[in-house]
Every structure is written in structure tokens, then in C-alpha cells.
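One structure, as C-alpha cells, below. Some questions next.
Selected chains only, in their assembly positions.
All chains are identified by letter, namely A and B, in their written order; residue positions are counted from 1 within each chain.
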Amino acid sequence: MEMSLARIAALVEGEVRGDPETLIRAAAPFDSADEAAVTFADKPALLKRIDECRAGAVVVPRTFDQPAAASLIRTDNPRLAFARIMELFYPRQRSFSGISPMAAIGRRFACGIDVVIGPGAFIGENVIIGNRVVIHPNAYIGDRVRIADDTEVYPNVSVLEGCIIGSRVILNAGTVIGSDGFGFTPDGIRHHKIPQVGIVQIDDDVEIGACNTIDRATFGRTWIQEGVKTDNHVHIAHNVTVGAHSIIVAKVGIAGSATIGKHVTIAGQAGIGGHIHIGDGAIVGPQAGVTRTVAPGHIVSGTPEMPHRLWLRVQQVIPRLPELKKQVAELEKRLKSLEAIGDDADA
Amino acid sequence: MEMSLARIAALVEGEVRGDPETLIRAAAPFDSADEAAVTFADKPALLKRIDECRAGAVVVPRTFDQPAAASLIRTDNPRLAFARIMELFYPRQRSFSGISPMAAIGRRFACGIDVVIGPGAFIGENVIIGNRVVIHPNAYIGDRVRIADDTEVYPNVSVLEGCIIGSRVILNAGTVIGSDGFGFTPDGIRHHKIPQVGIVQIDDDVEIGACNTIDRATFGRTWIQEGVKTDNHVHIAHNVTVGAHSIIVAKVGIAGSATIGKHVTIAGQAGIGGHIHIGDGAIVGPQAGVTRTVAPGHIVSGTPEMPHRLWLRVQQVIPRLPELKKQVAELEKRLKSLEAIGDDADA
């Protein structure tokens, strides 16, 4: 694959400074790009070093107007432009196409055009799959599942019965969508299963990481709204809603019926308690344990969660606790001796 | 599916108040049930609102004797009764039946009656499977595994060689039973694998969540006793015992040779150290890190674990640590000036 700077620039709505006929054959990071490659620089730290870069071209902010040895592509969002250029040079290929005779396909399958279903994949009954969907080998698609256009389901994923998956969704390998919610009721000795008869609904442009588990609702739906991205090993319990464009980092657990707002970020290994609400745009720090509602736009950290700025100060004190304790004991002693003087004086 | 109130009441050993011939076609939550649906109310907060409920019938405690517009089914445990009614109206169906020709079945397979094995499932050699067991597509059952009656193994589950699974067990999707315990011995530079030659034994009526990992014992067995329920992403290491009817919430990790008593609850993301014992009926709070034995019936929280009531008070202090530190510095200063006065007086 080889492409002129002019064509690349057109693709990302950028303007070329340098020879538009320069041919580019790769995309690479700033420090390892060679003259056949395009790279990008958006932060001042990189832009300052632009003359150290051996890339054939550098994607820079439109406002960048300093002299540079390399050819430039000036654009509004260099990082986003570079992501698109990477897609161009490194399209994901796969070796299987069409519907494999080694896949198991259930009855009444409504299948879109240009669908790919790999060997060993299972499609249940009454499944509806949109155009250009890719079901990788050994994935499981349960009865009555609906998957919209251009969605990709990686190997060893399980999408259990009745779940609804939107367009351009990516479900990474090993993930489980629609496992039963953790619902039991005790009789004093045993725990009896409460049937989980709801579904999981995943809206458009969601990416779910590897080995996630998203439980179906008891009634109704567990709902992952459009544009949400989850990292690996995320657990989302029954009846949770995750609002549009939220980011859930690796190993987060969200307990039953919690509602996460839009544009929320939950950092790695944090836990969100059941029935908690996290307001739009809020940020939850790594390993935090959230036990109360978080207001929109707030940043919380720690267990139990507290304002992040307070947590930063608390973090300073924790390693000094032994010292603080000693200091208090010291004060106690000194105070006692002062009191003794007072007593003597009184006497 | 449509059923008279009388028949539903008989099923749950309840008594009808209202027209026993009323036909019910669904089960639904209190706030969304319509006149064709039955719902339940067991807590005072719901019972107080019973006249707001549009359900065709409400399952209530046997002791509930207030007037209500809706028909009632009075029973001992409304929540449990409702779970049974849900099973009635929403039986889980599956599109495959019998033993699929697309499953791989090993030699000397002892197979019960009415067994279902989906396409892409693998059954090793010398496997024994009881009556009415369901092995979903793409599940793996290793050599010499024994599975008792009415157990269900979901897609992409791996049950490795020699493990023993009881009756009415549910293994949710993506779970691994019988992976090797994490046992190595160093030679000063390298870590050498200690063969893990034990098994996992899972007793009757256990439900294991999605993407769990339960390691086989080095020798002997890792043992999940009857009625245990685990949520998603639980890790149980080699030689652990989890006592009957214990509840292990999502993302808990239990290290090697720990013994968990009966009727224990371990909340989400908690970690139990190796060789630790958790006494019967104990409760471990979310994200707790348990490093010492917990006595029967005790409730612990925090890292390191402490009595839960103490933890609640500690939680109050942690966010105030910066303040406390400042206060101590202040005291120090004031004390110093008092001491100076004393010194002056002495002088």
C-alpha cells in the first residue's frame, strides 16, 4: 500500500505543507517513523522536537506554523486524523469469508448481506443479523439475538438468548453478554434462583473489551448506550444502565441496578455499589469503592469515595499515620507534664 | 401461557383472595405489572402502595390482611413464590435438542436420558453425564469428567479432566473449572511447575457465574459445597473449600487452601488470603482484604480486615485525615507556646 500525501491529507481534511506527491507506505510512532512513514505530533513536547523526527510526513495541528524539515499535514485533530490514517494502512484482514459450512446455523435465520460467519460459530433460532456483520470462529449467538450492521463478534464470545446488539459494535474475545443476573432469594437455608427474564441491549458504536461479563436484567434490560467503551475484565450486573460515551477501564465491577450517566469515566479496578447513580461527566478514580451517588461532573477517588482533591490530600497523610500517632502520644505526654505544673501551682 | 389464580396459588401453596378464576398471562415487577400480570409485594414500603399497583394479582405475605383492590395470593415467602411463578411463565427454551452430530463425543461415554449436547461441544473420553443434562454449544468437557442429573453447562465453558459436577448445577458462560493451580517452585532463577493432579468437585445446586476460574487442587480437591452461588469473575484457587450455601459476589479472589465456611457472604472485589479460614455465617465487605481468620458470624470490612462496625467509624475519619493532621500541628504550636510561658515563669 502506497499513497500520496495529497490523498492522505484529503482523507483527514488536512492541508499539505511540502510536496503533495510524496509517497507514504506506513504509519508509525513519532520516534520510530522513517521517511516512508507518516506520524503525528499534537502536544507541544513533540512539536518542539519535530526536527528530530525522520518521518516522511507529520500530522500536526492546523495552528502549527513553525518551519519544519518534514512535510506536514495540518488538520484540526491530529490524533484522530492519525487514527484514520492507521486504518488506511493497516486494514484488518481475515482469512475466512462467507458463512462457513462448519458453522451451526439455526432455523429462521434472517441474515444480511456480506455477512461472515466463521467455522465453529453457533447461530441459534430466530436470529437476525445485519449487513457486513462478522461472527468469528467459535462464537456463540443464542436464540432470538438481534445484531445490527457492521458489528464484529470475536472468537469465543457468547451472546445469550434475546440480547440486542447495535451497529458497528465490537465484542472482544471471551466476552459474555446476557449471562443470568446474580439474583437469589433465601428460604432461611438455601438460596433460590430468581429467573432472569430480561435482556442486554447494546447500542451503536459500543466496544466491549475481552472477557467482560454483562448480565441480563431480571426484568427489562441491562443497557449499554451508544459509544460506550469498556476495557477488559469489566463486570456489569443486571439492570445496570451505562450512559452514552462513557469509558469503563479494566476490571471495573458495577453492581446491580446502578445507573452510570453519559460521558462518565470509571478508572481501573473501581467498584460501583448497587443502585448507585453516577452523574453525567463524573470521573471515578482507580480502585475506588463508590457507595453513594456521585453528582454530575464530580471527580471522586478512594474507598469510600470522596472528592478527588480531598483524596489527594488524604493520600499524603496515610503514609504518615504512624508518625501522626506518635506525635499525638508525644503531645499527650507534654500536656500531662504541663497539667502537673498547673496542679503543683494550684497546690 | 395463561393460568388461573387458583392454579398459581396452588403451585406456591398460597391462598387466593379475590376471584380464583382470574386468568394471568405474565409476571412483572410491581410498578410495571398490568392487569394480565401477577406481581409481588413483601416489604412494608410496597405493601403500603398496594392500591397503586395495576397488577391482576399481587403475591403478599400470609399475614397481610388489609383491604386491597387487587386480587391477592397470600403465602409464606412472597419473593420465593414469585420466583417460582416466573419460572412458570418464562421457562427457558433452547433451539437445539438431543446430541448434535456437530458435537465431538469421546469413547466410553456414559450418557443419561434426555441429555442435550449442542453443536461444537466437546466431550472427552470416559465421561459420565446424568439425565437431562444440557451441554451448550462450544462447551468443553474433559476426559473422565462426571456430571450428575439436571446440570446445565453454558457456551464456551471449559470443565477440565477429572472434575466432578453435581446435580442441578449451573455453570455460566465462559467459566473454567479445573484449570491448574498456581503452583511453582523456584530453583533460584526459574520457576518450575508443580503438577496439579487433584480435581475440582462441585456439589449439588451450585451456580457458578460467568467467566469464573476454579483451579484444580495440587492433590485432592478444590471443593465447592452444595448450594453455593458465585457471581461473575470469581477466582477460586487450588485446594480451597467453599462451604455450603455461601454467596461469593463478583470479582472476589480466594487464594490457595483458604477454607470458607457455610452460609458465608463475601462481597464484591474482596480478596481472601491463602490458608485463611472464614467461619460459618461470616460476612466479608466489598473490596476487603482478609489476612487473618474470621470467626463464625463475624462481619469484617476494610484492608486489612477489621470488625465492620469499626470500619464504619474508620471510614468517617479517613476523609478527615488532612484536617486531623492540621489540628495536631495546631495543638503542637499552642502547646509549645504554653510551654514557653511555663519556661518564662520558671526563669
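Everything below uses one rule, namely that a contact is a pair of C-beta atoms (placed from the backbone, for glycine too) under 8 Å apart; a residue touches a chain by one contact, two chains touch by 3 or more.
Fair warning: this is a prediction, and the values are worked out from it, not measured in the lab.
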item: Total copies in the full complex, given that 2 are placed here; value: 3
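As a convention for this text, only the chains that are shown with their structure count from here on.
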item: Angular offset of chain A relative to chain B [C-alpha, multiple of 5 degrees]; value: 120
item: Whole-Å separation of chain centres (CA-atom averages), chain A against chain B; value: 26
item: Interfacial residue positions of chain B with respect to chain A in the complex; value: 28-29, 32, 77, 79-80, 82-83, 86-87, 90, 92-96, 100, 102, 118-120, 136-138, 154-156, 170, 172-174, 205, 207, 209-211, 227, 229, 231-233, 245, 247, 249-251, 268-269, 286-287, 315, 318-319, 321-322, 324-325, 328, 331-332, 335, 338-339, 342
item: Footprint of chain B on chain A - complex, ascending; value: 104, 106-107, 120, 122, 124-126, 138, 140, 142-143, 156-158, 160-161, 174-176, 179-180, 182, 184-185, 187, 189-195, 197, 211, 213, 215, 218-220, 233, 235, 237, 251, 253, 255, 269, 271, 273, 287, 289, 302-304, 306, 310, 313-314, 316-318, 320-321, 324, 327-328, 331, 334-335, 338, 341
